[in-house]
Each structure stands twice: as structure tokens, then as C-alpha cells.
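A selection of the complex's chains, in situ.
In order of appearance the chains are A, B and C, and numbering begins at 1 in each one.
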Amino acid sequence: MDWLGPAEWQAIILSLKVAFWATLVSLPFGIAVAHLLARRAFPGKALVNGLVHLPLILPPVVTGYLLLITFGVRGPVGGLLQPLGIVFAFRWTGAALAAAVMGFPLMVRAIRLSFEAVDPKLEEAASTLGASRVWVFLTVTLPLILPGVLAGAVLAFAKALGEFGATITFVSNIPGQTQTLASAIYTFLQVPGGEGPALRLVAVSVVLAMGALLASELLARRVQKRVGGA
Amino acid sequence: MSVSVRVSHRQGDFLLDAAFEAPPGITVLFGRSGSGKTTLVNAVAGLLRPQAGRIAVGDQVLFDSAAGVFLPTHRRRLGYVFQEGRLFPHLSVRQNLLYGRWFAPKGARREDLGRVAEMLGIGPLLERRPGDLSGGEKQRVAIGRALLASPGLILADEPLAALDEARKAEILPYFERLRAEVPILYVSHSAAEVARLATTVVVLEKGRVVRQGPAAEVLADPAVTPVGARAAGAILEAVVVRHHADGLSELQAGGHPLFLPQVGQAPGSRLRVRIAAHDVILSRGRPDGLSALNILPGVVHEVRGGEGPGAIVSVDTGAGRLLARVTRRSAEALGLGPGVACHAVIKSVAVAPEDVGGR
Amino acid sequence: TDFNVFAAASLSDALGEAAQVYEGATGDRAVLVFAGSSALARQIQAGAPADLFISASTDWMETLAGEDLIDGATRVDLLGNSLVLVAHGAAAPVEGTPDIAALLGEGRLAMALVDAVPAGVYGKAALGFLGQWAAVEPQVAQADNVRAALALVATGEAPYGIVYATDAAAEEGASVVYTFPAESHAPILYPAAVTAAAAEAPTAAAFLDWLQSDEAQAIFARHGFTTP
């Protein structure tokens, strides 16, 4: 692959890392929030729901800006985390945070829909057999929502690969640290004649995302076959 | 262990307001479609939190609205056979069967997968998914799943409804055996099942208990039995004497011989034999040249008019009290009344295999 | 009559004010379309209904000129700007040429994309001129535009940044500590031209003429722009 320079390879690897961790780490939260929204009634539910969707509604730049003033080293949360050694500003972790936040509404919606499709009667059946709430969740609910979890994960992953506005605003564009594929593509597109190199990176993005997509489809099909038509 | 239930719960237009006390054994909930049987069972399971009431099994209180007690379902140690299967679609039959076992206290594991699977005829299905099973197969897996949880209380909501007679006959003895070990709440529409299994019968009507009591007593009362007089019958205690070469088994009930189609138990075993009221014919004189083998002399105890043209005559014989369902016209023609001597004629073949059970 | 002005986004305030004055005087309304210079240029390539293009980048103007998409006769360098080093909060200007790497310490230097966005390109050139690029390069945090770079400084995420003087002037969270000498980078110019499609329409050309008047230039000057 001579046609990719070292900086581009760096961007690719970083993007994969960012997308992977963004997806993985946000997944438990995504499941928890989806569960909350699908199954519980509580005061302020509309607020939580709105908050989750916020990154979708706001222009990404605004989200990035909000992340910056919240999770930056001077920000209220960032300041608290820094002593613990958790730093987002100008780190790949920040890119992952931005990607996770941007993908969160997509993930939550997919998982939530799956929660809503689970027949509570099966969960009841499990509880009559002695399974506590947690066990019911792990042995019945979770396997049944797996297609939705997969769908949510792949959406978040794809989004993470494509995310640019919030990321560059939050952690800017530091080659090797926060320069993701999307930032690199954007950079190329800013200058006349940059379409060629940009296109190469777009191709890489697409290939990566298609791989993830195919993998998730295959997995989902296996899961579906197992669950199908009971 | 005895079961004590008092529940008041409104659900849409329907008000469940039922209370019963049941001694150890199988308590059968009997009642027409929509009378509240499933709702009541769900309350006992904790799937429904009744608006008021108290539910206890032995001295364990599962629910008490006054005391604010509500034991969560998973801590009630249940084995619930649902009316509609509810198998886990993502697990194999084997995994479904073993599901409850993970959660059962180690010491309590009573049942063995292999034995239960064989009894239910689902051995060859163990690696299949519930989605690929026939209706009756699903139902049998659901029964197995509940039994293998080694429950302290079994709830069974029409567990055998989807099964053929032969299969029912294979499963019934299992419940009979369990009767001695675990309290069982059993919903059924089948008179034969009720008669054979029930220790106690609770009759529901529109959410209320209209009759409850020992099985023999409730079933002998044609006025309340919801399936009509067909369910009335008496239960005799008998001992197996010997098996004859022609396929008949000779039993003895209160010193009187009783010939029945071959029963499974060995000589010396004690049995419950249900004699349905409509399978007994009464005769004033000793009948002769009849194809019926069992003819027991006795004395009429009582004649009760039932619904329609029938009457239930209870006759005290040496073998125990028998019920006979006759037309009122016959009762009058024969002059039957308390104290009148007569003979009860029971056809051997009228006693179906499902009417004979261990005790 | 209405005509469309495609202008670099950083001009939006100043140009908006100027257009209002112009409309009051002539009745001709300039519809102002702001976006990144690259996006606007590409749109003009794709046939956008632009009558006047004001770019923040000479390159993109060159590109359009090369494709005969602008009326070359009308092309002028409308405005100029200067490049400054800003520090977070209220800070005193430094004496002489600052050693930026030393100022930064562990901190970051916020800039616009150094290879793509004009402000970043100018900044990189200026640092090179000062012989400091190699020293600060690893600490540069590149934003996708000047405003974002400035935001990094204003929030304190980056202690220093390199931005246009026009942006720095209005930002309270940051203060100018150094102005890069004009010779340290290529002249910062905002070239403007009537598009080829609008060459026959007089309104855009008239507006462009007026933008070069003292009245208009005074407005721009108030926003920190210079006359090239």
C-alpha cells in the first residue's frame, strides 16, 4: 500500500483505535440508558431522553465546543478527572469521547428498540425459575437484545469513523494523537487539488466501515437464527 | 405444606376476590374460561402484586399487603408451567430445561434431567431450539423446565391441555408422586385430571371462590362442579391383590374384590381409584348375567337432585362410599332413598387408566 | 435588486454591516452567503448562483481564475489582515520576539490547520521565518478554523494560539501578546472578484467597487481589517 504515507497510516490506526474504544466503552452506558428509557418511568425521563439525543440535534461544532468547556482541563468535569490521571484534552481519549458522545443517540435508539421488542413474559418466566433481576438480564434479556446491541454498536462505530466536527473542535487535529481519518480527509479537502488524496482516505474509511458492517451482519444473522421464530 | 391464599385485585372490569386454604397436596383450581385462574396463579407467583391480600406457603409469607411483605418472584422457589409455554427462544431445549437448576439451592436438586426428559418423551429434542418444536413438545419442555427447577411450590396452568391421552397418562403419575413432596397449584379443565390428582378443589367463578374443599367432597356435589355432573365421582382406597393372566388386576377395597384393567402397581400397593358417578349403575336386586364384573352390595346414603334430569345417589358399600349418577326417573322407579338396599354395578372397563393413581 | 455574495465566513460581521449600509444607500441588497473558502469555491465550480466571491485564500481564487469562473478584470485584493500570538486571559504583550516554545512549556499552541486553512498556513510560515517551527511543531493543536483555535485559547485549553488580529480583537478571554511582522509570512489577503456568470450584471461589480470605498473600508477597519 505505497499510496498511503506514514501520516495516513497513523490516522487510520488512530481512527480504528478511537472508534473501537468509543464503541466498546459507551456500550454498557448505551445499554443502561436504553434500558432506563425503554423500561422505567421516572421523573425527568423526557430530559434524559432529550439529553441523549442532543448530539444529534446540535451541529457537531457546538457539541465539540460543549465538550471542550466541560471536559477540557479547565472544565468542571475535566478539572475533576485530571488529578485521577484521566485527561481528554488533545488526547486520543478525547477523540474517543467525542466519537462516543456523537454515536450515543444512535446506539441508544437501536438498543432501546430491541428492549421494547423483548417479551416481558420471558423475563417473568426466568424470574419464576429463580433468576434475580441481574440474572434475568444477563441470561434472557441481553441475549434477546443482542441484534439491537450489535446494530447500535455498528452504528456507533461507523459514526466514530465519520465523526469530524465535534472531534476537531474538542481535541483539535494533532497528527498521531488526534488526527483521525475524518480530520485528515477534511484537511485535504480544504486545499485546491486535495481531492485525490482525500479520496484515497475515503476509500480506506469505507473499507473499514464495510468490514465492521459485514462482521456485524454475520454475527446478527447467527444470533437471529438462534432466536428466530420461537 | 399448606397453601393459604387471600387476594383482592381489580384488573380492567374484572375483580378477583378469592381466598382459600389448602392442605398439603395438589390444589386444583377449577373454573370456566376467564374465571381468574391464571390471575390467581400469577398472584401466587408474584408476577402480579395484588392490591390487597395475603399469600403464604407453609409458614413462609410470600405476600402480605397489610405488613408490606412482597417476596420477589425469584425468591419464591417456584416451578411455574405457564399456560402458553414461554420457552426461552435463544436457548436449546436442554438449556431451557436446566435453566432453573442454576438458581436452585444445591441441596434442593431433586430431579434428574435424563429421567425427566424420558418421562416427558423429549430426550431426542434436547439439542433443538424451541422454535422447531410442535405445540405439545413445547408444552412438555415447559413442564420439564418447571420440574427441574426443584421448586418448593409448583404452579401448573393447564399443563397437559395440549397433549394426547397416552402422553397425559405417562405424565400424571409424576405429578402424583410430587404431590407428597411439594405443594402444587394446578389449573385444569379436565375432570379426569382433577379427580385423579386433586387433594383439594377450589372452584372459581367470575373471580370468586364458590366452593372449596377436599376433592372427593367437591366432586361429589353436582350442583357446583363447573364441568357439570360428568365430573362427579367417588374415590376408593384399594390394595392390589394380584394380576390375572387375562389382563385384569384384582384389587381389594374394604375387603371387597374389584376387577380393573391391568394396573401398573405391584401387588400390595395402595391405590386411589376414581369411580365416576356416571359409570355406576344401581340395581335393587342382585343383577345376573351382566357383563359387568364388579357388583357391590350397599345401602343408599342420600339422593341429591342435580342440574337437569339427573340425581346423584351416594351408596355406602363395603368398599367405601360410591356415587351413582342416575336419572331422577330411574331413582323414583327404583324407589331409591336413604336406607334402601341396592347393588352398585361398575364396569371394569369403565375405570380408565387415568382414573387409577398411586397414593 | 438582490445579488449573492459568497464570502469567507470570517467576514460575516464586517461584511454584514457594510452590506446593510450599502442597501440603505442604493436599495440593492447583497445576499450574504458565508462558508469556508474551499466550500464556496467548490460550489462556484459546481455552478452556484454566486455573483461575487470574496475568498480568505488566494489559492482558491487562483483556482477559480484558472477555470475562468471569475471575471479576472474585477479581481482585487479587497482586505488585509495581520497575524498575532494570543495568550489565555489578560496577559501583557511580550518584549521583542517571543520564544514561543519556552512560553508554552507543556502547553499547546492552537492554530488553524497548518496545511489547509489560510490562517494556519500563514502561521506555519511565520514560525518558520522566526526559526521556531521545528521547536513548536509537536505542540501545535490544529483546529479546523481560526475561531476554533481561538476558542481553545479562550477556554484555557491551550495557553497560546496564533490567530488573525481581527478575531483576537473581539475575544475577551484572550489577549494579543505579539504581532507577527508582515514580512514573516505571505501577505494576508482577501481577494474578491465578480464571478464569470455575473460578469454582465452590474450590481455585483458596483458593490465590489463600493467595498473599496473609504466608507466601506472604514467599517472593515473597525473590525480590525487592514487595507492591503
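Simple rule for what comes next: a residue touches a chain if its C-beta (ideal position, glycine included) is under 8 Å from a C-beta of that chain, and two chains touch if they have at least 3 such contacts.
Predicted, not measured: the structure shown is a model, and the values here were computed from it.
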Chain-type multiplicity across the complete file: A x2, B x2, C x1
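By definition in this document, only the chains that are shown with their structure count from here on.
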For chain A paired with chain B, centre-to-centre distance based on mean C-alpha positions, whole Å: 56
Inter-chain centre distance, chain B versus chain C - centres from mean C-alpha coordinates, in Å: 90
Distance from the mean Cα position of chain C to that of chain A, given in whole angstrom: 35
Contact footprint of chain B on chain A as seen in their complex: 121-122, 124-133, 135-136, 139-140, 143-144, 223, 226-230
List of chain A residues in touch with chain C within their complex: 61, 65, 68-69, 72-75, 89-90, 165, 168-169, 171-174, 178, 183, 186-194
Of chain B, residues touching chain A in the complex: 45-47, 72-80, 82, 84, 86-90, 99-100, 102-104, 129-131, 145-146, 149, 155
